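Working notes, beginning with the structure itself.
Left out: one protein chain. Kept in place: all the others.
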Amino acid sequence: MGATVAIAGASGYAGGELLRLLLAHPELGVGTVTAHSKAGDRLIAHHPQLIELADRTLEPTTAEALAGHDVVILALPHGTSAQVAAQLPDDVLVLDCGADHRLTDAAAWQRFYGTEHAGSWPYGLPELVRKDGGKQRDALPGAKRIAVPGCNVTAVTLALAPGLAAGVVAPDDIVAVLACGTSGAGKSLKPHLLASEIMGAASPYAVGGVHRHIPEIQQNLQLASGGAPVTLSFTPTLVPMSRGILATVTAKLSGDAGSVRAAWADAYADEPFVHLLPEGQWPTTAAVLGANTAHVQVTVDEAAGRVVAIAAIDNLAKGTAGAAIQSANLALGLPETLGLPTTGVAP
Amino acid sequence: MGATVAIAGASGYAGGELLRLLLAHPELGVGTVTAHSKAGDRLIAHHPQLIELADRTLEPTTAEALAGHDVVILALPHGTSAQVAAQLPDDVLVLDCGADHRLTDAAAWQRFYGTEHAGSWPYGLPELVRKDGGKQRDALPGAKRIAVPGCNVTAVTLALAPGLAAGVVAPDDIVAVLACGTSGAGKSLKPHLLASEIMGAASPYAVGGVHRHIPEIQQNLQLASGGAPVTLSFTPTLVPMSRGILATVTAKLSGDAGSVRAAWADAYADEPFVHLLPEGQWPTTAAVLGANTAHVQVTVDEAAGRVVAIAAIDNLAKGTAGAAIQSANLALGLPETLGLPTTGVAP
Amino acid sequence: MGATVAIAGASGYAGGELLRLLLAHPELGVGTVTAHSKAGDRLIAHHPQLIELADRTLEPTTAEALAGHDVVILALPHGTSAQVAAQLPDDVLVLDCGADHRLTDAAAWQRFYGTEHAGSWPYGLPELVRKDGGKQRDALPGAKRIAVPGCNVTAVTLALAPGLAAGVVAPDDIVAVLACGTSGAGKSLKPHLLASEIMGAASPYAVGGVHRHIPEIQQNLQLASGGAPVTLSFTPTLVPMSRGILATVTAKLSGDAGSVRAAWADAYADEPFVHLLPEGQWPTTAAVLGANTAHVQVTVDEAAGRVVAIAAIDNLAKGTAGAAIQSANLALGLPETLGLPTTGVAP
Partner (left out) sequence: MGATVAIAGASGYAGGELLRLLLAHPELGVGTVTAHSKAGDRLIAHHPQLIELADRTLEPTTAEALAGHDVVILALPHGTSAQVAAQLPDDVLVLDCGADHRLTDAAAWQRFYGTEHAGSWPYGLPELVRKDGGKQRDALPGAKRIAVPGCNVTAVTLALAPGLAAGVVAPDDIVAVLACGTSGAGKSLKPHLLASEIMGAASPYAVGGVHRHIPEIQQNLQLASGGAPVTLSFTPTLVPMSRGILATVTAKLSGDAGSVRAAWADAYADEPFVHLLPEGQWPTTAAVLGANTAHVQVTVDEAAGRVVAIAAIDNLAKGTAGAAIQSANLALGLPETLGLPTTGVAP
């Protein structure tokens, strides 16, 4: 066991998933686990699945508690993670699962979050393709600070970026509608997240351009398109499942319909975690449950003049905790795939 | 009790919902119930909720079995309903819940169904607004043949038609993505409809312009827009719920953003079954479960240049069986709302 | 419209269900709606399904606000309802959906609730059979105070009481295990009721003889058995559905196995809301969703020496709100079935 990892915010869903994955990782060990209001509780009271950590207690989230580890992963509310991160030593690898360090544009941060911008860190989506043929993976080896992408953002980006990079879809009128599992909203005690409200119901939220993931998606897709501004209509909907995001993303066809599939096939041919499915087979979130895997499919609707690209991920795995560990592997010089499950728990 | 209603295809989900609603209708009584492969079975074996009809047996679907009723409602696979309808007397009110008589364009029928067009009947969506300010309701009093709309079609049409009729959205680049309950797919024994496959999963189907509801939506929206051609990208997704459709429909803003809400408010101000929700409150399928009600909300995303309109219906109620009875009420000269529930069974 | 009904505690699930049913009741109208912490909110913000009451605001729960109605229904936490009830005039019909007035045994109340006993009211389960052949229905006409049964209690009682009354099962070693929908736990913001925790999970609660519904079940079954003491092992489990209770109840066979079915058939032969299903057909909660209906089935397991009786109800309908209105109908001299749905919203 090479390195130890401290988890800040370990009582939440992202924290639990990080611990699940770390328990199976051959080179990363579980270090201190911290929480805010739940400090002092036994970890297993919040995560009954973590039976191997039944003797662990949640410590308060402080720089002292997090000290002495090779890696610190922050699974904290936005705003909080920047404060904690600022107190950690420069030579520790810090990964922030919150939003604080994702955006490069301070004005966009200010517009969507209304607080001061904490600055941007290398972005932990290795498979993000750039117009120039490179990928975001290049930025991660040796990094000491990494911003883990938002889960909705990962789904939309992986669905559409290859087409923008290849120039076969236009960046100026993208429409994304997502079916999202409830764990993406976390464990906060809000009435609309009660089981009685969710089961049997589909409902939208943050409609009309107000969702905070929008500037992050635009930032990624602009990178893919080589700088062209990205216009995006984005609507997430809650559906009755705990995990999973199915992102249906359409953009105007701007090239040869016959070149569309090749753009996606080329982009993801060698990726261990992102797969273009065989023709005619469409993604389902069940197939990626618990796995650090994205399934993608694409087709052209010639009558509508649009390409439809669909991605399925597990919001807690490839959408958060798996992405963090994948990036940590890269930063630490470990094999990128080490310790990460690729097969979904289906059915 | 004024009239009796025979149901052809009573073993399926639409048939069961028709019977549930008819049992509570003060002027329409349940007549003969028929089926194809299930003929001879007790009705309650297929619909345990219909305890009041526990002594009924399913008869074979023949013109003879359906004779002698004031109203016949066909809940049959497409292709079959036209054959049965052709054998029924002209003076009986016949409502077809299948697709056979919905499309006015024989070429569109041929393109999507590949069989000969059976002709078109008056279309049973009373709340469909036309450019000229009228509504589809006008076509129904006294009608003897009525084509009941498709469930996905109803959701998309009710979501967007007011904006097209008022000219505040453009008809040329509409994108609709739907979260659909499984009962819309009927009781057919297909592996992807097994509970183990559906629970915990969101998955798309009929992606890329191939879904048979597309020409019907275009027909409706073209009526709303006053004849302008309609371009539509349409993607339904299955989500883990038995009933319900949540349609997220976006179209390019083509007028004054400040006029958008009024277009919807005016269109539905006096409607008993279609409601524009209070500002800020978004539809959820749970709120219309079992009710002949559509909930609609709309907003403008100025940054994206798009209007987002969302509708929630119960696919079996307002989407099929409720629509049939609402149209029957109109055709028979009964109060339009007679016997139809308006309050959803939530949570 | 004869009488008006005030609802105290209208923001919760029982309150919403009472309003849904009252909106469809031909003789009872919706009066004042009150709440505690939600007073001042618009009703529709908590119950989007109650679109017909979109202009209603929740008033504070006070005796003044509840005055001037023919009927007051209390959907309040235990302890609170007795306090409010004490302030209401004697000539108003008051129905308490809480536990405060259900138990006749003050010691049992003290043991399970730890507070002073408020006294007992006539018990609103009309179909409860007594050893002497009578039913609880007899106690309700003209009553001015009625205790509405607990939902789990209703399911277990209706499942087993006929066998005890007929003497074909023994009262001394009854085992009941229930699969319960989450709405029975109300809208309280508890972590274990979050959708993410419930979906995909079955979990027990209040195991080992500590659930507060136990003395109420014993009271009912003792009435059925003619006074013999009742020993009961009772385990409820939460399963991923919003509504519904499936109670599996077994008791030792104490008579002739051949007489078992007749005991249930006789008890429920003329009941409008409780049905012994045809042989071989077992209850499912889906078939009673939204209906004031209980489905029951029974069989003998000779090898185990036990009778197995199973009942399905909707906890909010027959389990709470429907039961209240059924009892109110009886108390007011209206037809018992008036305004109450009997067909479940399935699938």
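All chains are identified by letter, namely A, B and C, in their written order; residue positions are counted from 1 within each chain.
One rule holds in what follows: contacts are C-beta pairs under 8 Å (C-beta built on N, C-alpha and C of every residue); 3 or more make two chains touch, one makes a residue touch a chain.
Everything quoted here is computed from the prediction, not taken from an experiment.
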| item | value |
| --- | --- |
| Contact with the hidden chain (one of C:86, C:107, C:207 or C:265) | C:207 |
| Candidates B:200, B:215, B:236 or B:344 - the one touching the absent chain | B:200 |
| Contact footprint on chain C, counting only the chain that is left out | 173, 175, 177, 179, 196-197, 199-205, 207-209, 231-235, 237, 239-244, 246, 248, 250, 252, 282-286, 289, 297, 299-306, 308, 310, 312, 346-347 |
| Interface with the undisplayed chain - residues on chain B | 13, 181-183, 185, 187, 189-191, 193-200, 240-242 |
| Absent chain, residues of chain A that touch it | 13, 16, 20, 23-24, 42, 44-45, 47-52, 54, 183, 199-200, 242-243, 275, 277-278, 281, 283-284, 286-291, 293, 295, 341-347 |
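As a convention for this text, only the chains that are shown with their structure count from here on.
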| item | value |
| --- | --- |
| Separation of chain B from chain C, taking each centre as the mean of its C-alpha atoms, in whole Å | 35 |
| Geometric centre distance via CA averages, chain C-chain A, whole Å | 45 |
| Shared-contact residues (touching 2 or more other chains) in chain C | 13, 183, 199-200, 242 |
